[in-house]
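I have a structure I would like to understand better, so I am pasting it below and will then ask my questions one at a time.
Shown here is a partial selection of chains from the complex, left in place.
The first chain written gets the first letter, and so on, giving A and B; residue counts start at 1 in each chain.
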Amino acid sequence: MIVVMKAHATDDEVARVISSVRDLGYDPRMIRGVERTVIAVVGDERGKAVKLSNLESLPGVESIMPVLKPYKLASREGHPETSQIRVGEGVVVGGRRLAIMAGPCSVESEAQLMETARSVKAAGANILRGGAFKPRTSPYSFQGLEYEGLALLDRARKETGMPVITEVLNPQDIEAVAEHADILQVGARNAQNFGLLKALGRQRKPVFLKRGMSMTIQEFLMAAEYVMSEGNPNVILCERGIRTFETATRNTLDLGAVVVLKEQTHLPVIVDPSHATGHWQYVAPLAFAGIAAGADGLMIEVHPRPDQAESDGPQSLKPARFAALMEKLRQFAEVAGRTL
Amino acid sequence: MIVVMKAHATDDEVARVISSVRDLGYDPRMIRGVERTVIAVVGDERGKAVKLSNLESLPGVESIMPVLKPYKLASREGHPETSQIRVGEGVVVGGRRLAIMAGPCSVESEAQLMETARSVKAAGANILRGGAFKPRTSPYSFQGLEYEGLALLDRARKETGMPVITEVLNPQDIEAVAEHADILQVGARNAQNFGLLKALGRQRKPVFLKRGMSMTIQEFLMAAEYVMSEGNPNVILCERGIRTFETATRNTLDLGAVVVLKEQTHLPVIVDPSHATGHWQYVAPLAFAGIAAGADGLMIEVHPRPDQAESDGPQSLKPARFAALMEKLRQFAEVAGRTL
């Protein structure tokens, strides 16, 4: 950490910062520049990041600049290989084969789920998605089939053999959801629900963590660190678009974040072009772009009758369109050095 | 709701939209314009907002434009007077007298809390804030005194007579926190934690809802609607800055949102200049600005020794600076037609 003093900071002010740094157990190194004095704080700043940031409130201090990244377990520095996360039986996320998670936004009925599951499997998906507990911006919208939905997902897995991913909203539901799901999803709106993250860290099922709508990449990795620091290393990250001023798409897909994440973390990174765009006709080109950028897989919403969906109809692909997407994706995957 | 057809939509496509609108129980009215046909959907669109939005996935449809606001209970339309929310004994939020919530970010010790409580009361604050359960971006940071912190807040209320506001993070903690607190706070990162919001709607203590970092005003009111639709009308809103590209302040305080909220909802609106700016020296002028813009009160972080705080040191005011702020605030409040 670097402490930058104000231009007119007095010697006494500098001395007080130096002594405060020592009191916190760090080694201060003063450098007198032409216009400013800076004090480098030597030592692992992560343990006492908050205490160090308080130095900003001392007289004569202009600003504080952290040098180290605040996350450790999620960092690629000490873990150069991408993590391969086993999901259900026989599927790996983070390997050469892409993880293709497809299915309806919400589980609505047995018929709807089975029809979708069969079709996405036939098209080449290897993981089935489907929401049983739904976080909706309106309390007046469909809130999911809940436990009945979980039971339907069980049946779909049994029939198709695909592992299942579904969202968990509350810490008290984790145990029940984990009994039925192969991957537990944390939605964008819960990405900094730290109680939920910690509780997910205390069980072993893989956690699929969506980036919050206005989360920086660093905060995203800190959310992963929350899960990991409680003992569960199986975290999968998902870029699903961030909130910006642009309204032509539901969110702004940040593929730059995918590239940065692939550099900075060993955790696998999935792209969700359905939530990113909000309109089905934009899903395929951004799915291709996500794989070209280096993502380890995709999450895509598919519904047999989007005009009757209980949620996210406008962004859901019909099965035939999903199959066409997969066919083209196969070629892009190959160029990217991946398989389907 | 207005359905806008594409320029080259066929008669069949228009007919299909019209029949879908009828199937959903609404009355369609077609208007043929020069370049576009639009279909107005007459009826309360809130009940079936999602189903109506699915019309977008029909062939020939360009876009869907909602006409009604999606919230009802929070709207000022049917409730023209600002809600006056009783807090503890004798304090009202939303009346002529401003609600001034002050205290430390985290409850750290009895001495720290009592010293702060006495000083903010002496300066004119009427509600004591203090965090017992802390949502921290790093799992390695201090996570709060938890239940011990709640007990200390009890003692501070007993001694000072001030009602107490503290944050609740998880649905399973609500009952315990509600026993000790007069107002239950939902933090910005939980502003769309719908499980928490619903659970808070099923108890009666007032709920203090902070705006999420990238929440629109409409989404903010929908979060309030979640609490209210479960039976608890006592919601207090808090503008605490949104996330933008600007980094000189921790967040960007959106006082325009305060003005819009005062127009659109009957719920009281509080401004938090401490979190909005992240630096103590910017707190006072934005506190004054908040009251001048029409807010019903302030939430301000005060700590006797900011350089030793466990959280938010750089944005905490020392007691003497808080007292000076309050003295000046008294004059702005009077011009704004309010009292302290």
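Criterion: contacts are C-beta pairs under 8 Å (C-beta built on N, C-alpha and C of every residue); 3 or more make two chains touch, one makes a residue touch a chain.
Since we're looking at a predicted model, the values are computed, not measured.
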Size of the entire homomeric complex in copies, 2 being in place
4
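By definition in this document, only the chains that are shown with their structure count from here on.
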Centre distance in Å when chain A and chain B are each reduced to the mean of their C-alpha atoms
26
Mind pulling up the chain A residues that touch chain B in the complex?
20, 46-47, 49-51, 53-58, 70, 135-142, 169-172, 189-190, 192-196, 198, 213-214, 219, 222, 225-226, 229-230, 243, 279-280, 306-311, 313-314, 316
